[in-house]
Structure formats: C-alpha cells, structure tokens
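I have placed the structure first, in the form of structure tokens, so that the comments after it can refer back to it.
A single protein chain has been omitted from the complex, and every remaining protein chain is retained in its original position.
Order of writing sets the labels: A, B and C. Residues in every chain begin at 1.
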Amino acid sequence: MTLPEGQEPDATSDPGATPEAAAPAPEVAAETPAKPAAERPVRPAKEAEPKEAPRVAPPAGSINETLAAAAPGVVFNAYMVPEMKGECVTVEVSRDDLTAVMTAARDDERLDLKYLRCLSGVDWQDEGLEVVYHLWSFTKKHSLQVKTRVTYDDANVPSIATIYPAADWHERETRDMFGINFEGHWNLVPLLLPEDMTDHFPLRKDNPLQEIEEWQGENLRDGAGEGDE
Amino acid sequence: MTAQKAAPPTLPEKQVEGAPVVAPQREQTGIEREAERLTPVPYEPGTALYRQILPGILQVPADAMLALSRKSSLWPMTFGLACCAIEMIATFMSRHDLDRFGIVPWPSPRQSDVMIVSGTGTKKMAPAVKLLYEQMPNPKWVIAMGACATNGGPYTRYDRVVQGVDKIIPVDVYVPGCPPRPEALIDGMLALQHKIMEERNK
Amino acid sequence: MVLERDPALEVVDMPINMGPQHPSTHGVFRMVLVVNGEKIVDLVPHIGYMHRGGEKLMEAMDFRQGIGYCDRTEYLAQFSAELAYCLAVERLMDLQVPERAEYIRVILTEMNRLSSHFMFAGAFGVDAGVFATSFTYAFPQREFLQEVFEEVSGDRLMYAYFRVGGLAWEVPDNFVQRVHEVLVHSAQGLKDIDDLLTKNEIFMARCQNIGNFSADQAIAYGLSGPMLRASGVPWDLRKDEPYSVYDRFNFEIPVGNYGDVYDRYLVRMEEMRQSISIIEQALEQLPPDGPIVPEKMPRRLRTPPGEVYAKVEAPRGEWGVYLVSKGGDKPYRLKMRSPSFCNLSALRDMTIGQYLADAVMILGSMDIVLCDVDR
Partner (left out) sequence: MMLLAAPSIDMPGWLASIIGLVAITLVMTVGVAYATWYERKIIARMQLRLGPTRVGPFGLLQPIADMVKLLVKEDLRPATADPVAFELAVFAIFIPAFIAFVAVPFTSDWLISPLPLSLVYLLAISGLSFIGFLMAGWGSDNKYALLGGMRAAAQLISYEIPLILAMIGVVMVTASADVYQIILFQDRIPLIALQPLGFLIFLTASIAEVERPPFDIPTGESEVAGGVFIEFSGIRWSMFQLTSYVNMYVFALLGAFVFLGGWEWPFGRDIGWGYQLLLTVVKMSLFIFFYLWIRASFPRMRVDQLMSYAWKVLIPFALLQIFLNGLFIVYDAPGVVLAAASAAGAAALAYLAFRSVRRGEPRKPLRMVPVRATGAPARSAT
C-alpha cells in the first residue's frame, strides 16, 4: 500500500521455482516462498523422518576429553549432533555435577571457557525440563554445550551465577519462563514477569496461547467507528 | 491509511468502589492479582470553568477558539513503547516534522495533551499506562498507534499481552499499521484534530 | 551538656524510580536508583515491561512466519535478526545459500548496521543533552537507508526479506546504484555527527572515564559487540567465526583502550565507516545475476530433528538463535540470545559510584533495544 513510485513488490525470482524459469518471469508475485513448483520436494516423506536427532560420538581429542581430565569424577555423556557442523560438543551432566563442571570449565587452563554465551531452558514435556549452557573460550576458540535435565516435580538446578555473572539474568529469565528453580541464586525474583507472579510459567508447553477476543474495547459505544470518514 | 475514530467510551455502569470487599479464602494466584490491576480507566471528561460562568451566547465562540487552540497545540508525551516508537520518533524528526502542526513532545505527563501509545501494551506495563493516563490533565486524548496498541497485533495470542490498549484506557484515534508509517501517524494526528473540532461543544 | 544528633538531620539515601516512562530509558526500561545526593549507591534494573512472548509465538508458527517476529524483536537491526534465524534453520536443513543471495544479505545487514548506529548516535546525543539535534542529524540518514530497504522489501521497518535458503525476491534493478547513492549520504551524515559530538569538549567530558569496564569483567558478564570491543577484546564474529561471506572482505575492527562510554561511542562510529567499506567491497564482488534461492529448495520448510545455535554479529553484539527442532515445520523451542539482554545485565556494576547523570549516559552507551531485552 505504501510503495514508492516505480517500485513493485514483484519478484523476479521465486524461491520454489527453478532459476532458469524464474529469472525472466516478473509476473509471478511471490507472496510466499513456498509456491507450487515443478520440482518435487527433496525432503523424504514425513513418516521416514527420524524422531530423534542423530547423535555421534565426538572425535578423539575433542573437548570432552579435556573436560574429563579437568573435572575428575564427573560422569557425563558427550555427543555431537551433526547439524551443529562439528563445532560444538554437547555434554550432558547431572545437576549434582553441574557446579563442578562449570567451575572446571571456567578455571581450567586447558578449557578456559570464560564466556557464557547463552543459557536456555527447554521444556521436553514428558522428559522433563532441560537447561542448556553455551560456553565459549576466547583464547582457545572452542565451545562447549552443557545440558542438564530435571523433572517437573523436582525442578531444581544449582545456580552458576556466582561462577558466571552473565548467568544471573539468564537464570532469572529461565525461572520466569519455565519454573526452574536455580538454587543458590542471590536474587531469584521474577525478571520479565511482574514481581509477585511466581506461579505462572508462560513458555512451558502446557501454557496455551490465549484466545483472540472478537470485540475490542470493553466500553466502546455502539456504532463507534462506523461514522464519517 | 486512514485512522478510524472512536467515540469516547461511556462510563461503566457498575461501580466497584462501594462493593464490600470479600476476603479471599485462599491465596490468590499471580494471574488473579494481575487481573485486579487491569481494570479499565473510565472516561471522565472534565468540565471547564468557563462553561459555568460564561453566558450561553459567548460559549459558541469560546468553544471554537478553545478547540482551535487545542487542536493547534497538541503536545504528546514522549512515551515510546516498542517498535512503533521508532516510527513515532521518525515522525518528529526532520523529514516529517510534526512540529509543523505545533506538535512537540514533552517529557512529563503533566504538560501533555496526547498520549501516543506506540507499541504493545503488556500486562506488566498496563498499570503504568493507566497511571500515566490518569496523571495527564484534562482535556486529554489517546492515540493507539499500530496494530499492537489497537488489538494486540502479532502478539495478541500471547497471554502476557493486553489485547489492545483500549482495554485499559479510552482511546480516541486508532492508527493501523505494523508499524504505521509516519504519514499514517500524521494522518492520525489530523484525525484527532478533526475530532477535537467536531466535539468542541461537548 | 551533651550534643545530640538530631535524627531529622540524618542524611539518608533516596530511592528514585526512573521509568518505565522516562525520556532517556529508551523505551520501557525501569531502574530504581538509590542516590546519595547525586551519587548512585545502588541500582536495581527492572525489565519485562515489553515481554510479549515472541519465542512462545514462534513455537506456534512455522519457520517462515517466524521471520516476522525476528523483525519485531530486534527492531533496529532487523536484518541481523532475520539472518541469524535463517542461518539456524538453514543449518538444520543443510541448505546452501546461493552466492548472490549471500552478498545481498551482507549488503543489507551492513546497511542495517549503519541505520542502527545512526539511531544510537542520535539517541546518545539526546542522552548527553543535545536538544534533539543529533537525532535530527541522524534520522535523515536513517530515512535514506530505510528508503532502500523499502524499495527492496516493501516495508520501512519490518522487512521480512530474508527467507530460509535465500531471499524473498530479487532486488530492484537499480539496487547497486541506489546503495552507492545512499552510502554517500551516510558518509556525510557520519561527518555531521562527528562534527556535532565527537570532538565536543563537553561531550568528551561527559563520556570519558565513566562506566569503565575491564576486559575480564566484560567477558564475565557476557557482553558482546561494541561493548566488548570497547573494553579491549578484539572480538567480532564476522572475523572470528565468519558466517555468510564475511571472510571475503578486508576491514578493520576498532578496539577500545579504556572500556568507557566514550570508547563505546567511538567504536560504533568507527564500525560505521568499516560497514561502508564492507558494503562497497560487497557491491564490487556482487555477482550480477544468479539464483537467490537454492536449486533444491524444498516446497515446505521441514527440518530434521536436531538443535543448532546460530549467531551473527548484530550491531549490538552477538545475536544468537538456539533452535531446537523435533522435526516438522515448527520450531520446538527457540531461544533468542539477544545482545541487549546480556549487555544490560552489567548495568548495575557499571553504574554504582557514578553520578545520576552518568547513569543515563551509561544506559545510552549500551544502546539497548527494549523489545530485544524482553523479547
């Protein structure tokens, strides 16, 4: 509605079409990238899709071996997901070992993972709640992904905000959104939600989206908005 | 790119102030506590002093003059909520320059005439929006800028979002768009000026 | 006689609530400052006034619809947010983006960095107390840039132009010429803002030696982008973990020495010059024609199960997308690691001990986007 003169939103190419057909055909107005195209989808059929991400063991000499040396006595399960393009080794630890792993990751010279990149909560429904930590080392240029999983009923994870100050707000946010209690956090009041709301976890899968109300404006007068203009 | 106009909402019929407060049996959940904070602000137009003291014959020119000056000097509050705030700032800046119409932003609600709700109203923000609206002196107007302020827009299905700012405060002009272009906001301002002139004798 | 201290004359610390509606909180950020006179004793940030659940809504939408929420979340650097999201989905689907699309993505992202930093310069000048002049100098340049974005994508602010696998449609015919024109304007606007602010003595006095943050602190707090570089860490994802075609350009990364507010300002100004240089190189190398979507583009976007963390160097820092998919056409969980959120979490430690007016400057130097903080 508001395009300047001489500018049409017409696509000269369409993501679904083959390039030779698309290049000189400006009449195709591409509203969606998924237009019906001559080509068949290369993706296999739905039932053939795997349910689980394929996991492979990390190659020898990966960071998980360093971690095992740096944090002795910690049992963890290391794997890689091929989609991560080999850049990130994932380590699954139990929550009891989390503090030890994080301390080792930060303080050990061989790991030197000083930078907490991201902290996410994931709601795996039947399989409980998961916290994912992305760590990065500026000096060694390697990364590590640490996961820990808890159940709904016992959603307690030790806080790492004293180890990584960056985790402070991330943990508060994750507590807001998923109800994961980070034990030992100094100030675990709701961050994104109102401060007295501690019993509502919007990003859990069992929290539905709200319905769209038909009539906007509770005290709108009859016939308003239908007048002149 | 037209701005729809809505009449000022009428007063809600039932008054909640007089009702006896029943002590809750159990502890309220956060959602329930929040719902109490989300009661709408009623529309209460003030009565000007000159209407009571001026003789009737003089009220017509007085109305006209006052409406002319009010519409010529609409001062919005600088109140950027979300993405629409960028377009609102763009409207005040060089290329579009709302100052041409005498519209200059002021930092405090006490000196403002118009509240441009430029963005999504969330339930955490709603009490603040209501407070700011109540802090503005009469006569005051509200422009709901953008889809989010009008009905929640793309975020309407998330349960932390108020589905339209008119759920909590009375809105005079709705400016559609996500976000509205600066031209649309100027059009909304002109629609508000039109409305002020039309309702000058109310 | 015993001298008694009158309790009414005790000096007490005064809490001041700043926000959510305050001209210098850049949106609906709220901070409760405890001041002793003009000195800040404590600061408690409150965010979440703009928490509107983009992550939750994106779980209910398919991959293509999510792009719009990326725009609306990071509304000053929309192309960066879109790029991170598209990179994540592309890596899950193992798509190879055509070369021309990559170059156009780089050009638009860098132009978006220009427009975002122009916004920063304008807002920062106003925080410093210039009566909107920095804004009015910066906004015409933003308008020029937005015109190009609009010609390309059809909208002034919410572009939704990057798609998984490539671009939504071909750029206009005169795209290269238009970008060249706009770059001339941007260079001029950069000079204007330099003249207005950079060497202004009062501005320097206001900015220098406040909000200092050392490199170790910056890393510990997870800062990224210009905040991290101003603290002396030469870290730029475009250099260190190149994505798209960023490994094909020569440019320089400005790194600050002091980690104060003025360094952050200078780093951003210098980044804009580097962005102009990158855009010019990209325009030179841009293939004149070619596909903008992969040849084997599936009709429906369905990903295999898996997880991926994609990141780009957005104007405010590392914009990351942690995408978990269980298969199908919707993300199972999508976490946006927004740079503003992590940068803002360091506000308290930066501010304590400074003056009240400095808190405004420090907050302005973070260049936060509130929708990005609250998501």
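The definition used in the following text is that a contact is a pair of C-beta atoms (placed from the backbone, for glycine too) under 8 Å apart; a residue touches a chain by one contact, two chains touch by 3 or more.
The model shown is predicted, which means the values in this text are computed figures rather than measured ones.
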Counting the whole assembly, list the visible chains that the omitted chain makes contact with. B, C
Of the residues listed, B:Glu34, B:Asp113 or B:Asp172, which one is in contact with the missing chain? B:Asp113
Looking at C:Phe149, C:Phe213 or C:Tyr258, which residue reaches the missing chain? C:Tyr258
Out of C:Arg100, C:Arg142 or C:Arg163, point to the residue that touches the absent chain in the complete complex. C:Arg100
Residues in subunit B touching the chain absent from view: 46, 48, 50, 65-66, 68-70, 72-73, 93-94, 97, 99-102, 104, 106-108, 110-111, 113, 135, 137-139
In the complete complex, the non-displayed chain touches which residues of subunit C? 14, 16-17, 22-24, 38, 98-100, 125-133, 136-137, 140, 196-197, 200-206, 208-209, 232, 234, 236, 238-239, 242, 245-258, 262-263, 266-267, 270, 284-285, 287, 289-290, 355-358, 360
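The working rule: only the chains that are shown with their structure count from here on.
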Highest contact count belongs to chain pair A-C
From the mean C-alpha coordinate of subunit B to that of subunit C, what's the distance rounded to whole Å? 30
Give, as an integer number of Å, the spacing between the C-alpha centres of subunit C and subunit A. 19
In subunit C, residues with contacts to at least two other chains: 48, 51, 53, 56-57, 60, 156
Could you say which residues in subunit B touch two or more other chains, in rising order? 124, 157-160, 181
Hey, which residues of subunit B end up touching subunit C in the complex? 77-83, 85-87, 89-90, 92-95, 107, 109, 119-120, 122, 124-125, 128, 132, 148, 154-155, 157-161, 178-179, 181
Which part of subunit B faces subunit A closely enough to touch in the complex? 1-2, 4-12, 29-31, 33-34, 40, 42-43, 123-124, 150-152, 156-160, 163-164, 166-167, 170-171, 174, 181, 183, 191, 194
Using the touch definition up top, name the residues of subunit A that touch subunit C in the complex. 2-4, 7, 9-16, 18-19, 22-23, 30, 32-34, 36-37, 39, 41-43, 46, 49-54, 81-85, 88, 114-118, 120-123, 132, 134, 138, 141, 145, 164-166, 168-170, 173, 176, 190-195, 202-203, 207, 209
